[in-house]
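Note that this complex is displayed minus one protein chain, with the remaining chains in position.
Up next is subunit A:
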Amino acid sequence: MSLKDKLVSSFFAFEDYIDADSHIHEIRNKAIKTFEETGFPTKKEEAWKYTSLNSVLKEDYCVFPKKENSVEFKEVKKYFLHEIDTYKIVFIDGVYNSFLSETTHDKVDVCLMSSALSKPKYKAVIENYFNKVAKSDSLSSLNTAFAKEGAYIFIPKHREVEKPIEIINFATGNEAALLLQPRNLIVAEENAHVQIIERHQSLTDNAVFTNVVSEIFAGKNSSIDFYKVQNDNHGASLIDNTFISQKDGSNVSVHTFSFGGKLIRNNLNFYQKGEHINSTLKGITIIEDKQHVDHNTLVNHIEPNCESHQDYKGIFAEKSTGVFNGRIIVEKEAQKTDAFQQNNNILIDDKATINSKPQLEIFADDVKCSHGCTIGQLDEEALFYLRSRGIAKKEARALLMYAFASNVLDSVKIPEVKARITKLIAKKIGVNLGFNL
C-alpha cells in the first residue's frame, strides 16, 4: 500500500480517537479530501520541479507510534540552548514530554496544541487563527487532517516573552521509519514580542519524515524572531510549511540554518496584511554527500509601504543539490514597496548542483524591487591571499566559506544562537579556526 493510501485509510480511525469539537472535525475532513484528491506533489508540478519526494515516500512509515518513548536529558542536552534559560516544548516521537519541557501559563501561553484544540478556554483563539493562514496545498492539508500535537504559543497585547522558546521534536529511532506531523500555532497580539528556536532532531539514522506546519500571526507592531536549526541525521527528511500573517508595523524574521538531513524542503510564506511591515527571510545552507535542501519562499506584498529582505547563502559540496525559488508578489495596491532578494551560492565540487530561480510578480508601479543571484566557486585570488599569510589551504577555504556566509548571521539577535550556529558552521566545514567566528 502506498503511503498516500495508508494515510487516507487510517484517517477515520484517527478521527474517532481525537478529542476535538465539530469545527476542527470539519476542517480536518475537508483537508483529508484535498490530500486524497491531490496526493503528494511530483516533479511535474512547477514548484516541485527540482525536488523529488520519491526517495522519502518509499519507506514504510509508522504513522501512529504506539508507545510513549523517552530519552535521558544528558543524551540530548547538546540539542538544547542550555547556556541560557529558555521555555521548552519538547516532543518525543510526536508525543509531548513533560520531563524535558518547561511551559508556562503566566501572562503568556507556551504550551501544547493538543490542549488548545480540546480545552474550551482556547476555543476563541483556535477559531480565530487555526488553519487561517495555512494554504490548502497537499502537504499542508495532510498535516491539517492529522493535526493534533505541536506547540501553541499565545502572547497577549503588550507582552514580551522574557526568554526564548525552544520547540524541539526528537525522533528516537524506536520505529524503523516514522512519520511525524507537528502542528504549531503562534499568535503575537498587538505590540507583543517573542523569540523562537525550532529544531527537528533524529537520534539515530533510521528514516524519519517530518511534515510540519507552523502558522504564525504577528499583530500590530509586534515582533517575532524565528530561528530554524536544521542539522538532522542522514535518515531524516523534513518538509517545513511555515505561514506568516503580519499586521501593520510588525517585524518578523525567519532564519533557516540547513546543515544536515537527507532532504529538506522549506516552504516559507509571508503575507503582509497591513502597512509599514518588515519581513526578513535569511538562510545559510551548507551540505554535502547527496543531501538536498530546497528553499521555496513567498513574500506577498498586499498593502503599501512595506519592506522585505531576503538573503540566502548556499555552499554545496560533493553530490549535494540545492534549490532556491524566491517568489515576490507586489499587488496593485502595494505602492512604495521595498523588496530585496539575494541568493548567492558556491559549488565546491563539480557534481554539486544549485537551481536558483527568482520570481518577481509586480503589479504596482511605484516600488523598489531588486534581486540578485550568483553561482560560483571559491575565489582563487582570495585563497592565495590567505595562504600567503601562512594559513593552510583547508583552513583558508573554510575561512572564505565562513566569510561568504557570515553576513546572514549579523541579524541573529540571540548571541547564544549565533555562537551555536558559528560552531556548527566550523564543524560542518571541518576546521577549528582557533577563534570564535
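Couple of notes before you dig in:
In this section, a residue touches a chain if its C-beta (ideal position, glycine included) is under 8 Å from a C-beta of that chain, and two chains touch if they have at least 3 such contacts; residues count from 1.
Note that contacts and distances are computed from a predicted model.
A chain of the complex is left out here; the name its UniProt entry carries, from "ABC transporter ATP-binding protein", "NADH-quinone oxidoreductase subunit F", "Heme exporter protein C" or "Aldehyde dehydrogenase", is "ABC transporter ATP-binding protein". Which of A:H25, A:K77, A:K132 or A:K393 touches the hidden chain is settled by the complete complex: it is A:K393. Here the missing chain is touched by one residue of A:D16, A:E72 or A:E381, and it is A:E381.
As for the chain not pictured, it touches subunit A at residues 379-382, 384-393, 395-396, 399-400, 402-403, 405-407, 409, 433-435, 437.
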